[in-house]
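Every protein chain but one is kept in place in this view of the complex.
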Amino acid sequence: MSKIYFTLNGKRVAFDGDPLKRLVDVLREGFQLTGTKEGCGEGECGACSVLKNGRLVTSCIIPVGAISGDEIVTIEGLRDTEQGRCIIEAFAEGGAVQCGFCIPGMVMAAQALLLRNPHPSEADVRLAISGNICRCTGYDLIVDSILLASRKGEGLW
Amino acid sequence: MVNECYIPASLEEALDIRKNTGARPLAGGSDLMVAYKRGVGITPVFPFPILLISQLYELKGISVQRDGTVVIGALSTSSEIAADERVPYLVRKAASLMGAVSLRNTATIGGNIGNSSPKGDLPQPLILLDARVVLQSSTGKREMKVDDFIIGAKKNYLRDDELIVAVKIPRPDYTYCYYRKIGTRKANAISKLSLSALMKVEDGIIRDFRASSGAAGPKVRRSRDVENIIIGKSLKELPDLIDSVLDGWNSIISPHAMPEYRRSATRRMLGHFLEECAKAPEAGIIE
Partner (left out) sequence: MALMQITDEMKRVDAYEKARGEATYLCDFRLDGMLYARMVRSTKARANILSIKVPELPEGYYFISAKDIPEGGKNALHMIAEDWRCFAENDVRYIGETIALLVGKDRGILYELEKKVEIEYEELPAVTTLDEALEKKAVISGEDNIMCSLECEMGRSVDEALQMADTIIEETFETGYQEHVHLETNSVACNYENGQFVIYASAQCPFYIRTSIACTMGLKPEDIIVRQMTTGGAFGGKEHFPDVLAGPLIVACNRIRKPIFLIFDREEDMEFSVKRHPSRTVFRTGVDRNGDILGTDIKIYYNAGAYLSSSYVVLQRGVFHSTGVYRFPAARAWGYGVATNCFPTCAFRGFGAPQTLYAIEMHMDHIARRFGLDPAEYKRKYFLKQGEETITQGHIVEKVVLEEMMKQVTDASDYFRKVKEYGIGSGKGIGISFYNHGGAFTGNGEQAIIKAKLKLRKTGEKVEILCGSTEMGQGFRSIMRKIVSATIGIDIDNVIYDNPDTSKVVDSGPTAASRSTMIVGFLCEKAAKEMKERWSEGDFEVVKQYEHPEGHPWDQATFRGDAYLGYGWGAAVVEVEVDRLTNEVSVKGIWSSHDIGRPIDRLIVHGQVNGGIIQSLGYAAMEKMESRNGRFRQTSMSDYIIPTSMDFPRQEWFLVDNPYPWGPNGAKGMGELVFNGADAAYMGAVERAIGRDTFSIPMPPEDLQGVIDRR
């Protein structure tokens, strides 16, 4: 089987193996990028969210062969950018983080939203994270934190 | 266990492989990768060869033909469909309510039709609008109505050497339309029940009426017989005919899980649509 080439956090990489291996496993085990979590394995909870060509997708249901040539960004690729740092700072300041398991996915969802809509309304935010399940926070403080990020990050998106 | 997997570089190559191996197409993965999942850290194992078609550019894109027919490439995702204003409202609405953001970025119209699940979101409005699937094999192309293509409960008439390459939606012609999906919750929900309806009124006469129910049985329900009860009648006569339409509709809904809720909710929603139309409001979407 030929290799699958794609861009991972800005770098062109190659995957050699079963093209039907789940992207979440390729990331977590193949590339040791454990920031992306697995919460359900069926694309329902959003803990495994990454960006594919700037759009939010759940990596647990995507075979690596299906992202050939695509640009994948994980939390590891976002967290030290200006945009990423802004979101993460807002999450810390806004009290969004409790157990933390959903949070990398939420950060990716926030990024996916702000890339498209730098000045979202509360309703926009709630829609943007509606595929990210959180059991701890009841969502209000996560919503507040994303709105805070968009205010504090004026000009970043 | 190693999967047999093919990654074609072109549609032509894909069709060849399909013919020679019967490999099943995998586009987004949201159906197949879930159906055959085996757990944390474990690659799914498929009991048939897989044809990874997600990168085939020939199956992407949305265009409009001269007669107003909208052609949607099979690999168009729900979010692409939902964002394209040329796509008829009912299909866009259904696409926008499918799953959540991530699923809409992954699931394709070809996959949704090919899966033929009774709870699938897109077939329901497509059947209402008499949409057609375009099927291609290495020996040719054919088209058939989505309503005829889907048999029900995950079965359809796709031949072993064919792929769904596009969906064609004839330009809809209506005065009023309605779409409602009841999910398991307000977002990221599987459809418990859905209803699409449209009516065309001209000079006070009902020229066309259609309704289709999703997740109400093994297959999307639509009935020309029931629709014909009011086609050709005047809008003034409609209020007196609503009950017979509803009774007719009631009889075509399959009695499975939670029959009472599905029946009565469908009845109320359809009744609401007809009652509102009878008031002859301005053309547009009935809420």
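So that you can tell them apart, the chains are marked A and B in the order they are listed, and the count of residues begins at 1 in each.
One rule holds for everything that comes next: a residue touches a chain if its C-beta (ideal position, glycine included) is under 8 Å from a C-beta of that chain, and two chains touch if they have at least 3 such contacts.
Quick caveat, the model's predicted, so the values are computed rather than measured.
When the whole complex is considered, the residue among B:Ala23, B:Leu75, B:Ile150 or B:Met269 that touches the unshown chain is B:Met269.
Among B:Leu11, B:Met144 or B:Ile182, the one in contact with the hidden chain is B:Ile182.
Across A:Ile4, A:Val97 or A:Leu114, the single residue that touches the chain missing here is A:Val97.
Although one chain is not displayed, its contacts with chain B can still be listed: residues 1, 38-43, 45, 100, 180, 182, 184-190, 192-193, 258, 260-261, 264-265, 268-269, 272.
Taking the complete complex into account, residues 28, 34-42, 44-45, 47, 74-76, 79, 87-88, 91-93, 95-104, 107, 122, 125-127, 129-143 of chain A touch the chain not shown.
Convention: only the chains that are shown with their structure count from here on.
Of all the residues in chain B, the ones that touch chain A in their complex are 2-3, 5, 7, 26-30, 33-34, 37, 39-44, 46, 50, 52, 54-55, 79, 99-103, 105-106, 186-188.
Residues 1-2, 18-22, 25, 28-29, 38, 41-44, 46, 49, 52, 55-58, 60-63, 65-69, 109, 112, 127-128, 130-133 of chain A are the ones that touch chain B when the two sit in their complex.
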